[in-house]
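The other protein chains are all here in position, but one chain of the complex has been omitted.
Chain lettering (A, B and C) follows the sequence in which the chains are written, and residue indices restart at 1 in each chain.
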Amino acid sequence: MDNRTPDNADTYPALGRAFLWLDRPGGAKAVRYTLFILCALLIVADFVFYKKGYLPIEEFPIFYALFGFFSCAALLICSVVMRVILERPRDYYAPTDGALEPSPQEQAAKVDHHA
Amino acid sequence: MRHHLILRVVTKLLIGVIMLFALYVQFHGDYSPGGGFQAGVIMSVAFIIYSVVFSLADAQKVLPPWFVHKLMAVGLLLYALTGVYSMFAGYNYLDYDAINPEHPVSGQHNGIILIELGVGITVTAVMVTIFYAFASRTPPMDDEAW
Amino acid sequence: MLDALPTAFLFFLAALILPILPRGPLRSLLVLIVPVVAGLAVYALPMGNLVQAEFFGFTLDLMRVDPLSRVFALLFCIAAFLGGLFAWHLRDTVQQVAMLLYVGAAIGAVFAGDLVTLFFYWEGTAISSVFLIWARRSEASYFSGMRYLTIQIGSGVMLLAGIILHYSATGSIAFDAMTLDSPASWLIFIAFGIKAAFILLNNWMIDAYPSATVTGTVILSAFTTKLAIYALARGFAGTELLIYIGAATAVYPLIWAQLENDLRRVVAYALNLQQGFMFVGIGIGTELALNGAIAHAFVGVLYGMLLFMTLGAVMYRTGTSRATDLGGIYKTMPLTALFCLVGAASISAFPLFAGFVSKSLIISAAAKGSHYVVWGCLLLASAGGFLVCGLKVPFFAFFSKDGSLRPREAPGHMLLVMGLTAVLCVLAGTNPTALYALLPYDVSYQPYSTGHIITQLQLLLFSALAFALLLPTRLYPRPNPTVNLDFDWVYRRLLLGAIGLLAIPVRGFFRALDRFKAGPLKALIRTLYNTYGPMARTSQFWPTGAMVLWIAILLGVTLLVSYAS
Partner (left out) sequence: MATETVVHTALTLTDQLPALQIVVPFVAAPLIVLLGGRRWAWPIAFAASLASLVIAALLLASVLDGSIISYHMGGWAPPVGIEYRVDAANAFVLLLVSAISTVVLPYARTSIAREVSERHHALFYTAYLLCFSGLMGVAITGDAFNVFVFLEISSLSTYVLIAQGAERDRRALTASYDYLIMGTIGATFFVIGIGFLYMATGTLNLADLADRIADKGDSRTIRAAFAFIVVGIGLKVAMYPVHRWLPNAYTYAPSAITAFLAATATKVAVYVLLRFVFSVFQPAFIFEVHTLEFIILPFALVAMFACSFVAVFQSDFKMMLAFSSVAQIGYILLGISFLNETGVTAAVIHLFNHGITKAALFMAVGAYVYSAGGSFYDTMQGLGRRMPLTSAAVVIAGLSLIGVPGTAGFISKWVLVQGALEKGWWPVAILIVGSSLLAVIYIWRVIEVLYLQPTPEDSRVREVPMSMLVPIWIMTLACIWFGLNTDMTMSAAQAAARGLLAGSAGMMGQ
């Protein structure tokens, strides 16, 4: 019943404890700011270094950055819209569909997976 | 037929003659009309008369059924093995030349005699067997009732 | 000694021996050793058609060894070794035997020098692999396996039909490059396409992978689709149509992957998307592009397996791989999380990771050929792929919100094999020359130019930026425990409905048939029974006299006919 052991950070593996700062307030923020800084550096680098392209459009300044950002944003928004059309309840195809296998939370007494 | 004295005596006399005649027909088969088939039938007549006049049990004492069976096989094998012998000698099956390659004519004679002997034995045995088969079915009435 | 025996037979032999061995580590060891032996044998194989067999008048080439087939066979041996190590804990005879047969069939298919042999192994992979799905032993996996089998066998049947047409048209069964100019090659193309998961033919993959067992998914992901890539590279290299199919295949799964809740399905979508890259590479058909496609298949197996292994380990410990049920487990499974990140980085083509060196080959080739739209699609797929597989999978599996799950770290052998695979991914990424050396064609390509690294990082990090910015808002599609309609709706719902409609006239027909049965048919059967049944004259004992009478009649008639004519 490892899933249900009392939550004691001392029982975590060393490596797991090393990452615990992620959960602390500000942890996520730190990650985000790192990302912003990296992005800024990359924009700078785009003008500093020579880059060779096969297509004319690649010559456009920070083309890849713009492409990456806007296409992904568009993709995510698109998915949100599409979800309205595509979403169906879990037992849509069959009452025994794979999506319906009980999750650990749903099974109070989960069998031991180490068996 | 114990009371038919004449029949019994005459039969005893005749059986020897019949057998002798059968042998005559048998061994003249290669020269004159006759041969194993006829001789076999005649020979079987000797046994059949004996069993008719004396009794099936007596006849079967002389010539037990199992022995007759073997005789059938022996006769047939005699025939077939003569042929096989000629094959071993390097001739065609049943080519009697093989029996005496130096003198084919005598080989032919001997070959035919062997063959006919085989036929004779088998026919005798078969005839007797057929008679036994019919005669050994339960008799409808016994001799005294005639 | 081993070149006299087709490599596939090594696996078949092992599959025969395995059930004799006692249940336990000995069997696992066998599963592990065979790929090593096979791999060494393949490595040492000379080039040429090594083994031939006669079959119904055909000469079958069981072992066509050339650079192309060898690299795939080698890849399959490595994948079989990794999969075998991952399944070390397995005590399931069915899965172990199926695994060996499946790998053997895949390697056999790769070495098949003619279409007939290819067909046999093609069906062999289908039939053996379905047991990896059924081995889950749940009702859902049974139906999923049936769908998988139907589609795979369907591919085999089309292949067979194509082969027959091809043979009757050309008189040859050799498996060489083909052009799409006859029904035969079209049939073969579509058969390959089903296995390769072309757009709209891809749903079996999404459906089947997550339905298999923890270990089965890892194995499944490595062989079937890559075998199809091999077949396409061999048969249809340079087919222009493939470029467009590839571009579409690369873009199509993005939205569904975004919406999907089951992370193993997400990975399946992501792998499907990578297939698209390979199609493009094969379609372009230049040596650079082909090399790219093959290299991508090679590393694709590695990171595909790695991702499925990490999710498999999670599933092994928690029993689920759904985003809504997971989260926060990096605390207790940190190594697994780390390896997952390596896999995610590899599939997203981060510099220094495996995907980078192969994907750039293909994109460069597309750009060189000035396929503007295709190039754009591939770029979109790169960015979107990173979004789903590089960010979504590790994030929702290991980080995200902290659930109550505190699973133990994955078992030792799983950690070992995940680590090994992760190292391979990094090695391939940092040491591209070694990877390129394996490829069939000589390339002089340098993925690590400053410009290239910068543009790639721009693409990826700005995608991450979009993710980071939108995640807290409602514009991000958070996973929901729901089903999303995909193309499989067509055959799982629409077709069923159509059959329902079709059933109405059929039912009418049978009603009419019933009425017919009750009336005229019954009378007919009664008459037949009266004429021919056991009580009838024809089948009763005839008296001997009657028979003799018939003889006399027949003789009379015959005499009459022969005299009269």
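The criterion applied here is as follows: a contact is a pair of C-beta atoms (placed from the backbone, for glycine too) under 8 Å apart; a residue touches a chain by one contact, two chains touch by 3 or more.
As the structure is a prediction and not an experimental result, all values here were calculated from the model.
Touched by the hidden chain within the whole complex are the displayed chains B, C. Where subunit C meets the chain that is not shown, the touching residues are 56-57, 528-529, 531-534, 536, 538-539, 541-542, 544, 546-548, 550-551, 553-555, 557-559, 561-565. Residues touching the missing chain, restricted to subunit B, are 66, 69-70, 72-74, 76-77, 80-81, 83-84, 87, 89-97, 101-105, 108 (touch as defined at the top).
The working rule: only the chains that are shown with their structure count from here on.
As a whole-number value, the distance joining the C-alpha centres of subunit A and subunit B reads 109 Å. With centres defined as mean CA coordinates, subunit C is found 84 Å away from subunit B.
For the pair subunit A and subunit C, the distance between C-alpha centroids works out to 27 Å. Partner subunit A is touched in their complex by these residues of subunit C: 138-141, 143-144, 210-211, 254-256, 258-259, 261-262, 316-320, 322, 324-325, 328, 330-335, 337-338, 364, 367-368, 370, 372, 375, 379-380, 383-384, 387, 399, 402-409, 411, 449-452, 454-470, 474-477, 480-486, 492-493.
On the subunit A side of its complex with subunit C, the touching residues are 2-5, 7, 9, 11-13, 15-20, 22-23, 32, 35-36, 38-39, 42-43, 45-46, 49-55, 58, 62-73, 75-80, 82-83, 85-90, 92-94, 96-101, 103-105, 107, 110, 113-114.
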